[in-house]
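The complex appears here without one of its protein chains, the remainder shown in place.
Chain lettering (A, B and C) follows the sequence in which the chains are written, and residue indices restart at 1 in each chain.
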Amino acid sequence: MKKVYGTAEQALDGLLRDGMLIAAGGFGLSGIPEFLIAAIRDAGTKDLTVASNNAGVDDFGLGVLLQTRQVKKMISSYVGENAEFMRQYLSGELELEFTPQGTLAERMRAGGSGIPGFYTKTGVGTQIAEGKEHKDFDGETYILERGIVADLAIVKAWKADDTGNLIFRKTARNFNPPAAMCGKICVAEVEEIVPRGSLDPDGIHLPGIYVHRLIQGDHEKRIEQRTTRKREEA
Amino acid sequence: MKKVYGTAEQALDGLLRDGMLIAAGGFGLSGIPEFLIAAIRDAGTKDLTVASNNAGVDDFGLGVLLQTRQVKKMISSYVGENAEFMRQYLSGELELEFTPQGTLAERMRAGGSGIPGFYTKTGVGTQIAEGKEHKDFDGETYILERGIVADLAIVKAWKADDTGNLIFRKTARNFNPPAAMCGKICVAEVEEIVPRGSLDPDGIHLPGIYVHRLIQGDHEKRIEQRTTRKREEA
Amino acid sequence: MANDIKGWDRNQMAARAAEELEDGWYVNLGIGIPTLVANYVGDKDITLQSENGMLGMGPFPFEGEEDPDLINAGKQTITELSRTSYFDSATSFGMIRGGKIAAAILGAMEVAENGDLANWMIPGKLVKGMGGAMDLVAGVRRVIVVMDHTNKAGESKLLKTCTLPLTGTGVVDRIITNLGVLDVAEGGLQLIETADGITEADIRAATEATIV
Partner (left out) sequence: MANDIKGWDRNQMAARAAEELEDGWYVNLGIGIPTLVANYVGDKDITLQSENGMLGMGPFPFEGEEDPDLINAGKQTITELSRTSYFDSATSFGMIRGGKIAAAILGAMEVAENGDLANWMIPGKLVKGMGGAMDLVAGVRRVIVVMDHTNKAGESKLLKTCTLPLTGTGVVDRIITNLGVLDVAEGGLQLIETADGITEADIRAATEATIV
């Protein structure tokens, strides 16, 4: 079972269809699957629903799929930092299912773990809770949130072996493991594919069972807010 | 905030009380908190409810707390391999809440993650489902399982730094992370405590936020079933 | 009831079960005969899960190389492979429950013609617990039972209705016994294959369940 593909286009071959639900890893512009997003743009797949914490910025990350109007609906916790996202939402051109960040991460993990619903206190008493089942446990009120199962997950990791075992680097891990878990099919892009046996089996962040196809690329990894301190402050 | 203690007895000081709920890591005899179990035996704490996948063997692991009759109830998936456990259960001396292994692991993770209940297909139509809420999602029936929040978690890891960051070794990881998560207080025993900065921050299996107290010990690590092959088979 | 007919032995049953596995699959093998299936996967790229927290389970270690930190779900000492990854029990059963495991091959005490499975307790007699079996049968994509066709008393283990406490309802896809291979189908069991020297009549005689 070869999992390694040559290009993002090849890795997505046969997986894209209009109206599908895609889960994407990344937080802000950190750890986003840049090549797979670009390949989806080039494929022109339409009416997408995308579950992703953010939507990149106007011209990078998922923002490019908003610019091309390929996205019908976002499931996200944060639309700031993307003027086009906010504009399309406020004008009603784009559906938006606001989901608290932790609820979104847990919905992905749950969907990938055979859990169709779970209860959380997050959002109780807010507009997020409207229309959701409420239930009391030990005298406290919780709402029912649903697991997300995506038709396709696109994620970005640091390294992979050829069996799809993934490791991530620092805070670029973020939503990538739960997004990968919730995909019926998961395609991963990594900075380096190493031979099996090169990664510490105790250090695998996401086992290859979750990863069906794999590409290697030279990532741009854009920085969204370059904050620094001067050396004399040290 | 010093987390490192000298002995298991010291690490448990002030934490034990009759009738409490303890979550314990380990699978079979692998990755069990041997020193903390021994210290609980020596403390004589009674009427314990213990959530643990197994109960060790007669004279090692949690089996020693069954021998001393300190356990009122077990929450477990498997009682085989421990004749005293099975005897006390069949004679009615010991309560036993049979919980499927995956449901037990998830109940611990949920309890530690602020999720009081989740739905699963596991056990639907079996005696495990009796008395539990049933709910349909997308045409399939699931049952509601509750998160476990333990008064105390006792776990065993391979290495720790002094801030309580833990790493485990091979399949000795098993129930230790979810058990640690679900404890209001978690005490860990490890084979080696290293200075902070010695462990790869990308390789921490359980962040120190889950670990309140820590001891180092020279573990026996008994093997339950020594299965081997001969060299000529290779 | 023909107690003298034998059909396949344990290793032949395991070899037959191995034919069920497809290249690239992640598979969970139960204790007993299912464990032997690993010996017959041949060139196929099969990754074995041990539900205590491992993908890529290797063979037993050489004598003297046993590691107490490396056991399978049957608590036996094992080894790792170049593809191996370790994870905790919550993650392990997340992949089971989430349908990421392509197939589980399990032993059974009883299977009913509707796919019900009983393999975890005999009330008042044998109470070991379900371990991970309830999670496996509820979660994996395909459940294959490997067991003797009849019990020690010569009675069919393929029943119209299970008499023992269930592990799961309607969960079994295929049953491989010493006498042959049967699928759970509409209205009963469907005979797929007979073991060497076994006739359909032998199987019908040894089976309480409806054979359609």
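Going forward, contacts are C-beta pairs under 8 Å (C-beta built on N, C-alpha and C of every residue); 3 or more make two chains touch, one makes a residue touch a chain.
Because the structure is a prediction, the values reported are computed rather than measured.
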Checklist entry - Considering the complete complex, which visible chains touch the unshown chain? => result A, B
Item to check | Option touching the unshown chain, where A:Val4, A:Ala43, A:Met86 or A:Ile193 are the choices | outcome: A:Met86
Checklist outcome for this item: Among the options A:Met1, A:Val124 or A:Ile185, the absent chain makes contact with A:Val124
Checklist outcome for this item: Contacts from chain A to the absent chain lie at residues 27-31, 53, 76-81, 86, 89-90, 98, 100-106, 108-109, 120-128, 158, 168-178, 205, 221-231, 234
Item to check | Interface residues of chain B (partner: the chain not displayed) | outcome: 1, 109, 111-115, 161, 163, 165, 181, 196-197, 201-202, 204, 207-210
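Convention: only the chains that are shown with their structure count from here on.
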Checklist entry - Going by C-alpha centres, which chain is most central here? => result B
Checklist entry - Which integer distance in Å separates the CA centroid of chain A from that of chain B? => result 32
Checklist outcome for this item: Residue numbers in chain A touching two or more further chains are 113-115, 201-202
Item to check | Shared interface positions of chain C, touching two or more other chains | outcome: 80, 86-87, 93-94, 96-97, 138-139
